[in-house]
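Heads up, one of the protein chains got dropped from this complex, but the rest are sitting where they should.
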Amino acid sequence: MLTLEDSRLTVDDLIAWLVRFDEQIVEHAERLTELDSAIGDADHGTNMARGTAAVRLRLTEARPDDAGAVLKSCGMTLVSTVGGASGSLYGTLFLEMAKRVGAASELDTTVFADAFRAGVAGVVARGRAEPGDKTMIDALQPTVDALSTAAAGGVPLTKSLQAAAAAAAAGRDATIPLVARRGRASYLGDRSADHLDPGATSAALLVQSLADSHAERVR
Amino acid sequence: MLTLEDSRLTVDDLIAWLVRFDEQIVEHAERLTELDSAIGDADHGTNMARGTAAVRLRLTEARPDDAGAVLKSCGMTLVSTVGGASGSLYGTLFLEMAKRVGAASELDTTVFADAFRAGVAGVVARGRAEPGDKTMIDALQPTVDALSTAAAGGVPLTKSLQAAAAAAAAGRDATIPLVARRGRASYLGDRSADHLDPGATSAALLVQSLADSHAERVR
Amino acid sequence: MKKLINSPATVLADALNGVAAAHHELAVDFANRVVSRGAAVKQGKVALISGGGSGHEPLHSGFVGLGMLDAACAGEVFTSPTPDQMLAATMTVNAGAGVLYIVKNYTGDVLNFEMAAELAEADGVQVKSVLVADDVAVEDSTWTAGRRGVGTTVLVEKIAGAAAEEGRDLDAVHALATRVSENGRSMGVALTSATLPAVGKPSFDLPEDEIEMGVGIHGEPGRKRVPLRPASEIAEELVSSILSDHDFSGAPVIAMLSGLGGTPLIELYAIYGDVAALLEQRGITVARALVGDYITSLDMAGCSLTLLRADEEMLRLWDAPVSTAALRWGA
Partner (left out) sequence: MKKLINSPATVLADALNGVAAAHHELAVDFANRVVSRGAAVKQGKVALISGGGSGHEPLHSGFVGLGMLDAACAGEVFTSPTPDQMLAATMTVNAGAGVLYIVKNYTGDVLNFEMAAELAEADGVQVKSVLVADDVAVEDSTWTAGRRGVGTTVLVEKIAGAAAEEGRDLDAVHALATRVSENGRSMGVALTSATLPAVGKPSFDLPEDEIEMGVGIHGEPGRKRVPLRPASEIAEELVSSILSDHDFSGAPVIAMLSGLGGTPLIELYAIYGDVAALLEQRGITVARALVGDYITSLDMAGCSLTLLRADEEMLRLWDAPVSTAALRWGA
């Protein structure tokens, strides 16, 4: 394996991220569905696995030329294969990121942090969820904040991503006591408390996949 | 309790018989339905219980004046309340007996044996079953034969009826190895073997009820 | 046992209540458990009556109305109705042109309709009966009660009903009904047992990984118990059992894939896709198809396939207007 410079995400880094994300989703699909069966409709793992497999296939069949193209391909594929709430939301995350990075071929920490912020803003605009509503936002917003802090502090990319993954995981765990106010879990009212949110769980996997795949590639 | 003459069946004897039959059916309804669920459609106990309850109610509400009227009321009631194969067949048994005894107020062993033979002939004519087809006929035909033999031999009624009940029970048990050729059990082909026939079982109860109720009344 | 009923003893009365409440165009005789058309009888029209045990809904009350039955007699669950019910129905709908009884071949139904016919004829009503005995899962033999009557009943009711509506006489309607009956074949498969309200537990045990091929609509055991398998293989078994029993080649076929009561429509369509493909492979033309719950077995999961070797006349009558609770078109 090449040792890459630990300051930017290349097209191959982004592809490696999404391949790793697919592996993680496959590994945790049953668990995600179980979480969704407790407070939703028992399909989150199946939905995500269908989507990430398609993303992986698409990206490995024809390697896009720039970072924006990777993210756009991912976003479009998620929108058209996942369905449900998570399909349009994860799709929006990537499509908004793609818009932000345009035809860049590499993304440094600042640009990536900025793009991720734009992506999450897109998810909020579409889904109208706020932090604390017990959704994927509860894992995504802390990620945005951690990435920004790291970028501002000049932290190396690997460390930034690890901090982001830790923030996402903490955000995910913090959904447990929450009462859902968006998505299907909100129908449960108070009974949605004491459960991990499935979307926050898959979002934490998304960020962890990036931290791990990048750490491996620069090792 | 009166001690009655042990040579004839009065209107009250016939009513006592049918009341006893109802008691026996209620007691064994679950078992009859279980037998029917093995080789039929799990309703024989329910069917018979609905019918005998109606017969009992009708006979106790307004006591018929003669033997024929008791038997006719019973037959009509069974036909209109039991349904299924057993409703028309048990109905026919009683309606044909009623035709034979007409307005008699008492039946001696010979007349009763003769009436019962006519009843069973009616059942055969309607259902087209032969002995050995694994139906109620397998309990009813031995009853006819036992009653005729007893009547020819001048056996007292109580004893005649006991012999008849024993013959019915033996006929019932003999259905176990048979392969059904009539009724719903015939759809099973060879798999109908090794089961007691529900209709033969209820028919044996019918004869036993008469033997028992009569024995009690003359005791 | 979990059912939307008030009690096992009242389930039939409760259901008839619901039928009356939902379908004001029908007349429900609660005492006799007869559902008939609410409209006045059309003098001179042959009247069609069917009936049987309850638990097979929409059969038969769901098929009462213009272009189909004139009356349906509802027996207790899985128990043939009684001759009085049939006689009451006969007297209600007889319009002077005679009455056709459509009888599924079960001993109870046959005997009770026979007694009813005797009573009706004694009262001066001309009665003919057509027997439906189309279940290929059962060996046919004159030494037994013969085959069970299942799905073809629906097709007989529709086609003979249209013929009666056209004004044909009793002999003609009876001849046509017989022709439909003789050219229809069915076979069913159960994934689970039905539970009778009065019994409270499943009529038979079917392990989680086995199915019953050739099951009857009263939970009568089928031809054989086999391991659970994909829809395409079940379809293959249903189709080949039916095709090896009767010649369906070179004629338009009417196909009905009916659920047994506990199986949802998505599954019925899933297996119908396989059935249709198999029929096409064997050169058989499905001219008309019905997919849904038409002849059921309480809450049993599974389905039955019925094929009718039709002809142009049957197709035309099939397409004729019908307006019943469960089958409705052109009217």
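The chains carry the letters A, B and C, assigned in the order they are written, with residues numbered from 1 in each.
Here, a contact is a pair of C-beta atoms (placed from the backbone, for glycine too) under 8 Å apart; a residue touches a chain by one contact, two chains touch by 3 or more.
As the structure is a prediction and not an experimental result, all values here were calculated from the model.
Trainee: Can you list the shown chains that the hidden chain touches?
Mentor: So, taking every chain into account, the missing one touches A, C.
Trainee: Touch as defined at the start, partner being the missing chain; which of A:Q24, A:T81 or A:T175 qualifies?
Mentor: Missing-chain contact among the listed residues: A:T81.
Trainee: Pick out the residues on chain A that sit against the missing chain.
Mentor: 33, 37, 40-43, 46-47, 50, 79-89, 91, 126-127, 180-184, 186-189, 191
Trainee: To test your reading of the contact rule: which positions on chain C touch the chain that is missing from view?
Mentor: 2-7, 11, 14-23, 54-55, 57-58, 62, 77, 191-192, 208, 211, 228, 230-232, 234, 257, 261-277, 286, 289-293, 296, 298-299, 301-303, 323, 325-326, 328-331
Everything that follows uses one rule, which is that only the chains that are shown with their structure count from here on.
Trainee: Taking the touch definition from the header, please name the shape of the chain graph: line, ring, star, complete or other.
Mentor: Basically it's none of the tidy shapes, so other.
Trainee: Quick check for the class: compute each chain's Cα centroid; which one is farthest from the centroid of chain B?
Mentor: Centroid comparison gives A as the farthest chain from chain B.
Trainee: Quick one: chain A and chain C, Cα centre-to-centre, how many Å?
Mentor: Those two chain centres are 55 Å apart.
Trainee: Using the average of all C-alpha atoms in each chain as its centre, how far is it in Å between chain B and chain C?
Mentor: About 33 Å separates the centre of chain B from that of chain C.
Trainee: Residues of chain C touching 2+ other chains?
Mentor: none
Trainee: Please list all residues of chain B that touch 2 or more other chains.
Mentor: Residues of chain B touching two or more partner chains: there are none.
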